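Structure in C-alpha cells, see below.
With one protein chain withheld, the remaining protein chains of the complex are depicted in position.
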Amino acid sequence: MTGRDSTDSRDTGFNDGELDHRLASVWSTPPGLWGALSSVDHKIIGRRYISTAFVFLALGGLLALLMRLQLAQPEARFIGPDRYNQIFTVHGTNMMFLFAVPVMQAMAVYLVPLMVGTRNIAFPRLNAFSYWMYLAGGLLLWIAFVLDTGPDIGWFAYVPLSGPQYAAGKRADIWAQMITFTEVSALAVAVEIVVTVFKQRAPGMSLDRIPLFVWSMLVTSFLVILAMPAIMIASTSLILDRLVETHLFNPAEGGDVLLWQHLFWFFGHPEVYIIFLPAVGMVSTIVATFTRRPVFGYLAMVMALIATGVLAFGLWVHHMFVAGLPRLGESFFTASSMAIAVPAGLQIFCWLATMWAGKPIFKTPFLFVIGFMVTFVVGGLTGVMVASVPFDTQVHDTYFVVAHFHYVLVGGAVFPLLGAIYYWFPKLTGRMMSETVGRWVFGLIFAGFNLTFFPMHILGLRGMPRRVYTYQPEMPWSALNLFISLSASILALGFLLFFIDVIRSARSGAAASSNPWGASTLEWATSSPPPPYNFARLPVIGSLEALSDQSTALPVATGLRVDRRELLVSSVVEAIPEARESSAGDSIWPLWAALATTATLIWSIFTPWAVVWGSIPVAIALIGWFWPKGVPEDES
Amino acid sequence: LDPHGAPAIHMEHLIIGIVAICTVIWVVVMVMLGVALLRGPRAAADTAKSEAWLAMTVVAAVAATVIIIAGLTIASFYTTRDIGVPKSDALTITVRGQQWWWQVFYAGADATPGFQTANEIHIPIGTDVHLRLESADVIHSFWVPSLAGKQDLVPGRSNSMLLRAEKPGVYRGQCAEFCGLQHSHMAIMVVAEAPADYDRWAASQRGDATMPADPDAAAGRGAFLAKPCAACHTIRGTAANGTTGPDLTHIGSRLTIAAGLAETTRGSLAAWIADPQTLKPGNNMPMVPLTSAELQNISAYMESLK
C-alpha cells in the first residue's frame, strides 16, 4: 500500500498561498453552532477547555471568599454548618478535579501538538468527547451545589462519613459520580498526549530533543494513567456500597474504612504531582525564554521529572500518619516523602543556574516564575516538615496543612499557570496581554497570596483545625483570622484584574507576531494563532532548540496529501518518519456519546439498572462514532 | 503550641528544629535567587568554565539536600520512638468518638466499678496514661495539642496513644478529623491534677447520682424521668438508662456542656435544653417541649449532679 496513488494530491505541487488554501479547506472547522459542536481541532477544544477551567477557578475562588467571610469572626452566623461543609467540599473538589488537573491537561491539549510539530492531537474525537464529559461533570457538581445538594464530605470523602449510613441523600453520590466524569476525561486526555508525544513528533525530534514542557506532560500523563484507576475503583466501590449494599468499607461485615484512605491517597498523592509537574514544565519553558538560554541540565531535569513521577507512588501513607498504622511502616513513608525533595531541589537548582548564567528579562511571565520560586520553596519545605511523623501528628488536619497545600498548589502550580497564560496568550488568541496590568496582577496576587496563607501556618501551630465552620472566641485565633480574611480580598482583587485583562486583551489587545518573545520551541514557528492545520509543512528538527537559529530558513518536510487530513507518524525514540496517517474529521458523535454517557451516569445514581439500559444509547453513539463514512480520512 | 506533656515536649523540640533548618534553607535559596537575578552584566567569555562551575554547584546543592533530609528522617524516627505507645500497666481510659461528643470509659478494677463520663478526661499528672481510641460512627481524631499529637478514632479499629501531663491544668482538645455537621463543636477537656485530687475525683464519679436536696432540683429529677430525656441519657441511680447521648450522672461536675460549647452553669444548661438545635445546629439531641418551670427545675437538677 505504499507509494504515490495517482488520485491523491500532495503539498509538493502548490505554492504557499495555494497550499494554505487547500489545507484550510480540509482542516477548518465549519462555521456555526453545528461546526462548533462537532469540531475536533485540538486548538478549539484546548481553548474551550482552558476557558472552562478558568471559569471553575473563578467559581471556586468565590467559594473561598465565602469561607473567609464566615471565618473572619468567631462564632459567626453568616453561613451555617451544612452550607459551609458543602462550600469547602465543593471548593476543594472543584479546585482539584475541575480546575487544577483539567487546566494543566488543557494547556497540553493546546500546546503539545504544536510543540511536537504535528497537525492535530492523536484521537481528536476522543479529545472532543473528553471535553464534553468534563463539562458535564462540572455542571453536575455545580448544579447540585446551587440546588443545596452539593457534597458535604470533604474533597477526599472519607468513609464512613460518605458511606450509606452517615451520608443520607444523594450528595455523596454526586461527589462520586463527578469523580467518574473527570476521571474519564482525564484518562482520555492522558492517552491522547502519550500517543501524540510518542508517535506524532516532527521528524528528527528524538527523545533528547523534546521540549521540557512536553516531557513534563508525558510524565504527568503516565501518572494519570497509573493513578486514576485507584480512584476509579474507590469511587465505584463507594457507589456500590451506597447503592447496592456491598460492604467493602463496612467494618461490621469484614470491610475496612482505611481501605478507602489507601485507595484514595494512592491516587491522591500522585494527583498533586499531576498538578505540579506540568507547572514545572511551564517554568522551564518560561525560564529558558526569559533568560535567553536553554535550561541548565536538560538531562537532569528530565530525570528529575521521571524520578518525581516514580516516587509519587510511594508516598501515599503520609496522608494517614495519624490513622493508626504501624509506626515502622510510617517511618518508611517519612523517608520516601523526604526523598522527593531531591528531585524537587535538583530542579530548583537547575533553574537557579539557568538564571545565573542567562540574561534575565523581567516580563510578566518571568515575574510569575520568580513568585513561584519564592512561594513554592516555602510550600515544599513545609511539605518536608509534615512528612515527619511526629511533626505531622501535631499539625495534621490543621490550618498548617491548609497553608502547605495552598503554597504548593497556588504558589507551585497556579503562579506558573498564570505566567504561562501571559506567555502563551499570543499563541492562544493572536493578541498580547497588557504588560502594565500584568505587573499589577502579579503584585496583587503575590502579595495577597502570601498575606492570606502565611498566617495560616501560625494558626495551625496554634491548634486551629481545618474544616471548621466556626471557632470559639476564647481561642487565640480571632485576630489572625480577620487578618487573613482581609488579605484574601487583595488576592481576589488580583484575580479579578487578571480576568479583566484576559477579556480585554482577547478583544482588543495588540496583535501578536508569530514569535513575540523570541522563544525557541516549535509552537512559535507558526502564526499566532496557528492555522487549523498548525503547520503548512511539517518542521524537521535538528536540535533541542528548534528555532534557536532564527537567521536560516526552517527545514521542513514535504509530501503529505492535501485532500484529506493527514499527519505524520514517526518512531518513538528517534522520530523517524514511519507513515502518513489520516487524522479524524469533525464529528458530532463524540457529543452524542458524551450525552448518552452523562445520562447513564447521572441516572445510575438512582438505580443500578441505569447502567444496563444506558449502555444501549452509549453503544449506538460509539458505533456512529467509529463507523466509516467513506470520507478520505477513512481510507488508508 | 504550649507543651505540657512529655510527648508534646519531644515534638516541640523536633518542630522547632525542623522549622529552623527549613527557614535557613529557604533564606539560602532566596539569596541565591536574588543574586542570580540581579548580579551585574555577565561576562560573555569563559562560558565553558562557568558551566562546569555551575554544574559543580548544583551537584553540591543536591548532595547537601540528601544529607539534610537524611538527618531530618533520622531525627523524626527517634522522636517517633519516644512518643510511642505506653507500657501495658499504664492507666487505661477508653475514648469513643460520637457524632459530636466524646464518650469516656474508665475501667473498673477488682472491687471498684468502672464509670462513664463525657467530653472530659481527668488524669493524674506525671503518669503515663494509655488511651484506647474507638469510634461509634465515623472517623474522629483525638487531639490535645499541649499534651500530645493526634490520633484517629477509626470505626472497626482500636487505636492507642500515650497521654501524659507534667503540670496540673485544664488542657483543651478538639476533634481534628472532619466528622460532619458539628465537627467544629467537638471539644474535650483534659483535666490534669495531682494524684490525690485525681483519686478523689474518680471516687466521686464512681458513685451514683445523689438525690437532690433542693426542691426545685428534686422536681427537675421527676420531670427528667417523665420526659423523653431518659430515653437517651443515663443517670446512674435512677431509671434513666438511655445510651444515645452522654451519661449525665455527674454532669454538674463537668467544666463544659455539649462538647465545649459553653461552661456548665444553670443558665447555659437551661439554654441548651430549651433549644439545642439553635446552639449547635444539626446535633443529635432534639428539642424536648418543656414548660418554663420544668425547664428551670431540670436545669437545677442537672447542675446539682456534681
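Side notes on the structure shown:
Letters A and B name the chains as they come in the text, with residue numbers starting at 1 for each one.
Just so it is clear, a contact is a pair of C-beta atoms (placed from the backbone, for glycine too) under 8 Å apart; a residue touches a chain by one contact, two chains touch by 3 or more.
Note that in this section contacts and distances are computed from a predicted model.
Going by its UniProt record, the hidden chain of the complex is named "Heme/copper-type cytochrome/quinol oxidase subunit 3" among "Glycosyl transferases group 1", "Heme/copper-type cytochrome/quinol oxidase subunit 3", "Septum site-determining protein MinD" or "1,2-phenylacetyl-CoA epoxidase subunit A". Put simply, the missing chain touches A once the whole complex is considered.
Contact with the chain not shown here comes from a single listed residue; of A:M433, A:L560 or A:A596, that residue is A:L560.
From the set A:L263, A:A339, A:I370 or A:A519, the residue in touch with the chain omitted from the display is A:L263, counting the whole complex. Of the listed positions A:S51, A:Q165 or A:T246, the one in contact with the omitted chain in the full complex is A:T246. In the full complex, chain A touches the omitted chain through residues 1-5, 10, 12, 122-123, 187, 190-191, 194-195, 198-200, 203, 225-226, 228-230, 232-233, 236-237, 240-241, 244-248, 250, 253-256, 259, 262-263, 266, 514, 525, 536-538, 540, 547, 550, 552-561, 566, 568-569, 571-572, 577-582, 619, 623, 626-628, 630, 634-636.
Here is the rule we use: only the chains that are shown with their structure count from here on.
Centroids built from CA atoms put chain B at 38 Å from chain A. By the touch criterion given at the top, residues 1, 8, 10-11, 14-15, 18-19, 22, 25-26, 29-30, 32-33, 35-37, 39, 42, 47, 50-51, 54-55, 57-58, 61-62, 65-66, 69, 72-73, 75-77, 79-81, 83-84, 99, 133, 137-139, 141, 143, 145, 148-152, 154-157, 159-160, 174-184, 187, 260, 281-282 of chain B touch chain A in their complex. On the chain A side of its complex with chain B, the touching residues are 80-82, 85, 154, 158, 160-161, 165-166, 251-252, 256-258, 296-297, 300, 322-324, 327, 330-331, 334-335, 338-339, 341-342, 345-346, 348-350, 352-353, 355-360, 370, 373-374, 377-378, 381-382, 384-385, 388-394, 396-398, 461-463, 465-472.
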